[in-house]
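Removed from the display is one protein chain of the complex; every other protein chain stays in position.
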Amino acid sequence: MSVRVCTLDDLLHAPLEADSDLTTQEYLVNMGPQHPIAHGSLRIVLRLDGETVKHVLPVPGYVHRGVEKMCEHLTYRQIIPYTDRLDYLSAIMNNWAVARTVEAAAGIETNERIEYIRTIMSELQRLQSHALWWGVTGMDLGAYTAFLYGFREREIIGEIFEETIGARLTMNYIQPGGLMYDIRPDFVAKVKRLIPYLRGCIEQYETLLTGNAIFQERLRNIGILDGAKALALGCTGPVLRASGVPYDLRAIEGYGMYGKVNFNVVVGSVGDCWDRYYVRLEEMRESLRIIEQLIDSIPEGAFSTLHYNADVILPEGTHYGQIETARGVFGVLIVSDGKSGIPYRLHFRSPNFNNLWVVTAIAPGWRIADFISIQSSLDLVVPDIDR
Amino acid sequence: MTHPMLAIPAALPAGSPWGAQTLAERASASQNLWVTAGYFLLAIVGVTVLLTLLGMVLIYVERKVAAHFQCRIGPKRVGPFGIFQTIADTLKLLFKEDFVPPQADQVLHILAPFLALLVPVVLLALIPYSPMTQIADLNIGILFVTAIGGFGVMGILIAGWSSNNKWSMIGAMRAGAQIISYEISATLALLVIVLFSGTMSLSGIVHSQSEGWWVWRGHAAGFTAFIIYLIASTAELNRTPFDIPEGESELTAGFHTEYSGLRFAFFFLAEFINMFTVSALTATLFLGGWMPFHVGDWAVLNGAMDAIPPGVWFLGKTSAVIFLIMWIRWTFPRLRVDQLMHLEWKVLLPIGIANLLIAAVLVLTNFYPFPH
Partner (left out) sequence: MDSEKHLTLVESLYPTVQRRTQSDRPAITVECDRLLELMQTLRDHAGLRFDLLLTHTAVDYPDENRFELLYLLYSTVHGTRILVATNLERSRPVAPSVCGIWPIAEWQEREAYDLMGILYDEHPDLRRIFLEDDWEGFPLRKDYQDSYMLELPK
């Protein structure tokens, strides 16, 4: 038996020894919680030897709000807005994860129209999230212009969301049994106009950054993560797929309308930052294909099969449901006591929390600038790490 | 036989349309002490006004150029087309708290921004803006430019060291390594022009280009030197793709992390004035300075070109180089520190040395008609 509880101070005050004959010393720097690469409030303690990263120590928790504890006092319908505030770039998909879990557990039926709209909205949001990520990666690597190009597309998709949902960031759109609102009458026409435009934008992305020699130098063969290591470290989403593991819930579980459309699961071959970059660009193309196949044939029907005020009581036991968000598998584990309309215990399996720890394995040995590339290619959203 | 290299053009050939006289010459030629003092005052006022104007204009231009590269409009609220935006920003910076971190080296922390600004200001005095507008024309002009330019890194190093912040320190160390490395390539490129023109005086170099600008008149050697100088001087400016000493996403703000308010503005201003001096030097050395564009015997065209004042030529060429540097900044990502060193020591330096040798051969064989 050797349970040993330690503190951060123990680690930060460990001796810093030199590794060469020169009189050099390793040193610690706090990257974050306020740092441009933190993309929010994530503290990462780096032990550096000159420019070389020796050890990475992520210290999350700066936006921990105790969402899981709060959810123990909320009905399933009330939990939905809290999920918006986890991975705010995948808000609709997070909503869907809760709705899917609750629907499966309580046996709530939905109709085809609901599933069509859910799928289209999710893919639009995946496009939006990846567009922003593309811009942010450019900015992290010093090409500030890319950031504004990425944001341009994000705004355009955001306007389509705003028309139907009334919100641009925290959507609160998908609820157990259906949707909050029906789509606007001109939604279909607008999305159809958006598809060729976004295709052009992705081409533009390629010409702006992909072909740039400096950009390629900064990403290729940096932070290589092989498939087995990625699985062992619990990665999902584009990070795992870039390492060559074709694990995509959309294809495996075929939830929503994904089972009925044609799309490719994009996988990488090397697992470096470049693969993580290109997998996301290709995923944007696949998302457009999915939307294209669905947008013309949204069937008629009710937009919700459940009254918004209806009591939902899940049977006693553990219920788990998951969704492929823009960053990986977002899972909801609900433990219900079978008596009340609120969960006894609720746990979010967040993709960012599990993807974060990869840096401790792949970043040591690279330079500070490569650490930026690696961190950027993981595409982390901090509130989802901390919950 | 006297080699053209050795025949330093001490004075202009008779009948030259451009009789040059610098403020320094006028001051020393004057017998009256008051007139001499007046010229010195004029020089000081001139540089100060130029400094302020350049800061205002360049920051505004940079923002507008960046905006248009990024599908934006840029500043437009303060004054017509937002031209007073920079003034508003300066006022804001003036009223900000003047904060020196308690752990910092108090004296050096305050001194560093002034040191950083000193270098470009001194260089402003050397640039021949037009035949009649130059403050001092040193016969060792290029040597002076190189020497003083190399001193610019001191401000950055002192800023990074005195801030007592690890990010500042990393930024300063990066800046030191980068600027000193690229100094070599820049100097090698400048030496090519010294070889061609046979003089180190900046206005002498401009005069030597009356039959053609060195960027094409120096064959491939001149053009290569131009490219090397452009890359190396962008690196010395710490601008993207070589902005690793600041590297916003890596080092938060690099060497000026701990600076705020007006002291930060000084670094900002120094960067912009530096950009101007580098562009002006590029224009002077490679693009003929204030010399108009002439083509062989096309008298009509040459006459039309002569009608444009030399000052306008100088400004036009400098602006073109400034725009090029801005264009590069808003297009490229940032290099990594070892890639930067690789580029300098394994690519630019060998090319620069070879280029200098080729230029020397060109000059020795008198392969090209050099001015006599």
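Observations on the model:
Letters A and B mark the chains as written, and numbering starts fresh at 1 in each.
Operating definition for what follows: contacts are C-beta pairs under 8 Å (C-beta built on N, C-alpha and C of every residue); 3 or more make two chains touch, one makes a residue touch a chain.
Computed from a predicted model, the values in this text were never measured in an experiment.
Though it is not drawn, the left-out chain touches A in the full complex. Set against the missing chain, the residues A:Val53, A:Leu127, A:Ile183 or A:Leu233 yield one that touches it, A:Leu233. Across the entire complex, the residue among A:His13, A:His64 or A:Lys260 in touch with the chain not shown is A:His64. Per the touch definition above, the residue from A:Phe187, A:Phe263 or A:Phe353 contacting the chain not shown is A:Phe353. Touch with the hidden chain on the side of chain A covers residues 1-11, 60-61, 64, 66, 68-69, 73, 104-105, 228, 231-234, 236, 245, 247, 252, 315-320, 322, 329, 331, 333, 335, 344-345, 347, 349, 353-354, 356-357, 361, 386-387.
FYI, only the chains that are shown with their structure count from here on.
The mean-CA centres of chain A and chain B are about 46 angstrom from one another, to the nearest whole unit. Interface of chain B with chain A (complex): residues 66, 69-72, 166-167, 170, 240-241, 243-244, 247-252, 330-339.
Interface residues of chain A facing chain B in the complex, by the touch rule stated above, are 27, 29, 35-37, 51, 138-145, 148-149, 152, 209, 212, 214-215, 217-218, 367-370, 372.
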